[in-house]
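Missing here: one protein chain of the complex. Every other protein chain is in place.
Labels run A and B following the written order; every chain starts at residue 1.
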Amino acid sequence: MEVEISRRKFLQGTVAMSVVGSAALSTNLLSSSHGSSAKPGAVSFHNTKTGSDKGHDVATLCEMCVNKCAALARVENGVVTKLNPNPMFPKSKNMLCARGNAGIQALYDPDRLKFPMIRIGEKGEGKFKRVTWDEAYSAILNGTDKFPGLSTILEEEEDNRSSMLFCAGEGMAEHTFKQFYQAFGSANWLNHASICLQTVASGYGVTLGSYPQADLENAEYIIMAGANRAEAIVTPDTMDLFKRTKGRGAKMICIDPRFTNTSAKADKWLAIKPGTDLAFVLALTYVTFTEELQNNEYIETHFNSYEEYKNSVLENKYTPEWAEPITGIKAEDIYTIARDFAAAAPKAVYYPGRRSTFAKNDFQLRRAMAIYQALHGAIDTKGGLIFGSKIPLKAHEGLQPLYEKAKARAVVKSTNKEGEAGYDDCAVVSGGGSWIGWRNRFLDGKMPYKVRGMFCYKHNPMMNMPNTQKTAEMLRKMDLVVTIDTMPSDTVMYADVVLPECTYLERTDPIKTFGGVEPSIAVRNKVIDPMFESKPVMDIMKGLTTKISKPLFEISKKFDEEIQDLIDEDGEEEAYAEFDLTLPFLHTQEELNHHAVADYPGAAEKLHHDGVFYPKQDDYYKQLSANEHQYYPENKKSYSVRGGKPVTPSGKVECVIGSFASKGIDPMPVWRDEYEFSVPAGKFKLLTGRHAQFTQTGSANNAMLIDLMPENFIWINKRVAAEKGIKFADMIEVSSSIGSTRLKAYPTEKIAPDQVFFIHGFGEESEALTWAYKNGGNDNAIIEDTMEPVYGAAAMHETNVSIKKV
Amino acid sequence: MALRELVNKIVPIKEDFSIKSLLGFKKTPLNVLVFFMIMGLLLLLVWGLAQFLMHGHHAYNVTREHPWGLLISGYIFFVGTSTGLCIIASLGHVFGIKEFNHIGKRTTLLAIITLLPGFIIILTEIGHPVTMMIYNILTPGITSAIWWMGTLYGLVLTFIILEFGFALRGNHKWAVRLGIGGLIADVAAFTTLGSVFAYLVARPIANGPFIPLYFLLTAVVSGAFFMFMIYGFKHKLNFPEEVKITLVKLAKILGLLLAVTMFFEWWRIITAIYGDMPERADTMMRIIASTSFQLEVLFAMVIPFVIILVSKGTALKALFFSSIAALISIFLMRNDMVHHAQMMPMQMLKKTEYQLAPTWIEYSPSPVEWAIAVGALGVCFLLYYVAEKAFDLDEDDHH
Partner (left out) sequence: MARYGMALDYKNCINCKACETACKEENGILMGADKHRIWVGTGEIEGQYPLLDLTSNVFHPSQCQHCDNAPCEEVCPTQATYTDENGVVRVNIDQCILCSYCMNACPYDARYVDDRTMTVDKCNFCAETRLARGETTTACQNTCPTKVRIFGDLDDPNSEISEVLRTREHYSLKAHLGTKPKLFYLT
């Protein structure tokens, strides 16, 4: 089964390694009882040739990134030998990308976390001791001589449940972990939103009522600005889009400061100065207004404060000529795009984007984009932005007890008068919170109460948040850090207790309904049993809550008068029932999933077998050819579900949001001089982003993917590189005001002379990651923690760096 | 000694031949030097072979884009020289140039002892030599130049060993008959080896009739240089009259062949460059610009040619020294030929994100490749030395 790798030429010699047989998977540094931090000498790979017999397929869902493509896992003798696309899922349309295929390497990664561990060395040192699950749970409850446990912390904080922070990355089982957070009773929740899609989701959210999808399958004209669908894969957009580019049905204009793989497929690529998209959209809007290109009928019924916005745009004279020097895009191009977009509307899409918050003005940019789209009536229509429909699932009960002593969310207001609402760092605090704002307040000692520890699920804030040094400091200052991860990530290195979750191929996750033009329900079925001592988060939560629920209740009993009263009234047993942390985890995931689709006859079986379900699936689903599938007949697709009506509370497109003014936010998108792009002489604006073969930091140690691209390089304009005597693969030190990182040079004309770029997710510092350790450069070691003012999201392209050949 | 008698029945061995006689060379500084040189070369070969046995092709620096390396060149060098010697050996008996009669036996021997190291090398170049023996017979690839080349060289070896045997036994009739067979097989084999490259439609610089013809020409050139070297050593540059006559004659033939070779090269270069055909003209420009090619032309062609031209073939001492340089250059020439055929990548696009676009393919042999290719020379010298002691190679002189 085991396959060696080519020793001589592996990775073009970039990573030294040794090869052993199948025993390798059971050896690991972190598991060794003396907690050595030496690199494992043994590495092996499951890169197994699939057999020639029928084999056994399990329908599952990929979790190598956010998209959740449907997969059929081929299992031979208990080993997953191949992941194939499951054609039944309308969202993933019979595809698995490179990362999806390489999921097997995540499953069989020899560096995987295999056993529960507790810290025995200094924080961040990565020295752990292997323990049993029970010992790990006990350590979380009672601490060790190295760190305090929950009981100490809650005792000292007088049952302020918010003294524990909960944070999670995106994932299907995030829901399970979130239930733990809710049951625990903390008010401090942080997720990836504020370092990912916060501004675009909110910008569209407040303007159109929802973050819509784009019907790229039918759009005739697409403005792809600040989104790189060829490399940052989003389904079904990536598939829908590129089958139709360049004279094949859709005209695509790509707007990106870099020449990306998406640009390569565009009819026109316009190199914009970073952070100036708002001026571009305003200029488009100006042309729309002056040339009467808007859809007046739509505007009449579906717009609020249209005139006000129109006047603002016209009065401010956001002409293409005005925008040209700001954006670097020629006025004539702006005129043409505005006219072509209008001509194609409503089959026209100004693509909303995903990872947003490039610059401080991002929220206003997304608002301007949403309004621009709506002006053409291309909302909730075929070929435009759509809301789609969703197949409802039956909810199951969670637990959200109220603890009297639990303090409200740790957001402060120092500038405002006491007692008034208002925030230091940003105007609005969303559900996902502001990671940077939270971390920095914590470090600056500006928390309204003490936060002493954190639970971190499937999330790697060390590597993913700007200013790595500050994140390290935060983690070091936390009394108790519990991480639930599959890999010894940089964040895990700072943990006090490490709980190994099994990978997505070893567990059944909460069922999910996927809305859109072609809605469906899909499920991740367990493919093989968890390896080593890893467990699904569901089981981890069950074990942990069983351990801590009662003892923590005892602490509450001491401090919480309401609980005391309740006990007096109903007796202890009944009172406890409302605070019993184990309640959300009583059922197995399979049972919960069964329950969720109980309203649809046959759905549970179908989901178990095919992984996908939607009503009338058997009638609708057809394989048209090896590559083409029909999921819904054309007349059953959910292009238009609301007759164009936005989903805002008013049912209208909100051009002007009056309530913002009091918070110091522009009520409608306007351009401000400070938004203008500038870089001091000799410096470069640093851009960051995706690569088609890697997912943020999560796949940095995947041997199959590193095989495709061994490390990240920094893009430097060729002419600049020549001037500086920098040649291909020269080692470069990149520094900013907060730190520096090193990686190799890639001189190219794909980037402007005053900018540099490198792929996010490389340069890990965790020695337990054989491949990823110090492989390439870490962007967040140099990206300054600049916040966008509205939601406190991380504005990632505001950092100037200098480069030096070393 | 029974064995000795048995061998003697097949081929006559010198009376005084013994292990002792082998070691009993005069301990002059030159002889000692040669002794250590041969030992050194053999050690190198043994080390190389050991590495090959342990690591197979992993010990070589050949790659996907440049699958043939120094071992192929070394092979071509040795078997080419052998072919040349075979042709020279037949000048007397087969073609009736009587000045060459007396060197026939020795030259045939030289052909054998240069062929064997070639075989050693090719067996290490083939990844699975045993499989080769089996499937060459079971499933012959008769459209394959390598199959024909291998089969023909099997014949060649058989012919010339038998020829040498009959010559030693004084059976001239059969020696000549076998000589003719060997000659035909050898010329066919070496030109077929040329065709291994010439058939490559994928490689415009090699494709076409040039290489087989060029191989034939340069085989004789290479054999002639080898003769000058061996006779130079044998007579310590004090050539007896009879030998002198033969060598001057050989020098004149060599001069002619060199002229033809240079003529050939010239037209190859010009026709490759003219018209600027892609993958041919640019490759040729790169060839001309390379130092190794320039050295090859200078030392293997121009200098010996000038010496022969100026001295009318009589400057044998100069020719001896220039022959050594020329043989080294011919080694280079073989290497160049093999490398030039593979220099142009078949795939010009970047396959990974961060790499430079493919350009000319580079190759430098690994220590093991060097050890085998150069070490094989030790076998050649050793065999010659043993044969010199064991057989009467000059018997012909007295006929």
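Convention: contacts are C-beta pairs under 8 Å (C-beta built on N, C-alpha and C of every residue); 3 or more make two chains touch, one makes a residue touch a chain.
All values reported here derive from a predicted model rather than from experimental measurement.
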item	value
Residue among A:F166, A:F259 or A:F613 that touches the chain left out of view	A:F259
Given B:V11, B:L42, B:M132 or B:A325, the one touching the chain that is not displayed	B:M132
Sole contact to the chain not displayed, among A:A98, A:M447, A:M465 or A:L581	A:A98
Contact with the hidden chain (one of B:I112, B:A145, B:L258 or B:V379)	B:A145
Touching residues on chain B - with respect to the absent chain	56-58, 62-65, 67-68, 125-129, 131-132, 135-136, 138-141, 143-147, 150, 196, 199-203, 341-342, 345-352, 357
Interface with the unshown chain - residue positions in chain A	3-12, 45, 47-55, 81-85, 94-98, 100-102, 104, 230-231, 233, 235, 238-239, 242-243, 245-246, 248, 259, 261-266, 269-271, 328, 625-628, 692-693, 703-705, 707-708, 717, 719, 748-753
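Definition applied: only the chains that are shown with their structure count from here on.
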item	value
Between chain B and chain A, distance of the C-alpha-averaged centres to the nearest whole Å	66
Parts of chain B lying in touch with chain A, wherever the complex brings them together	58, 63, 352-354, 356
Footprint of chain B on chain A - complex, ascending	7-9, 691, 708-713, 728-729, 744, 746
